[in-house]
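All protein chains of the complex are present and in place, except for one that has been dropped.
On to chain A.
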């Protein structure tokens, strides 16, 4: 009886289509990588330079950080491959957690509504 070992290296040549896909993916990864270096240095410059006021710098780098995280998840960690449940759970969890934290911050504030 033959048992397929999922961790065994693949044999034979890839098809034309998967070759095209691999090419496209490596291009996406390269572009994303350069873009991520760009936004990382932007974030650094925002904090390092005296021209940008702090009140703007903090929300701005938080925005850059979230872009960074989303790109990391989808481009490099392939979150949209395989089961869609990973997507559903992560975003549902984020949604619930964000609402909970926001409500909690309002509720325990000094001002009562």
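Just a few scattered comments:
Just so we're on the same page, a residue touches a chain if its C-beta (ideal position, glycine included) is under 8 Å from a C-beta of that chain, and two chains touch if they have at least 3 such contacts; residues count from 1.
Everything that follows uses one rule, which is that contacts and distances are computed from a predicted model.
When the listed names "Cytochrome c oxidase subunit 1", "Thiolase family protein", "3-oxoacyl-[acyl-carrier-protein] synthase 2" or "Xanthine dehydrogenase YagR molybdenum-binding subunit" are checked against UniProt, the chain not shown comes out as "Cytochrome c oxidase subunit 1". If you put the hidden chain back, the residue from A:10, A:34, A:51 or A:108 that touches it is A:108.
By the touch criterion stated above, the residues of chain A touching the omitted chain are 1, 3, 5, 83, 85, 89, 92-93, 96-97, 99-100, 103-104, 106-108, 112-113.
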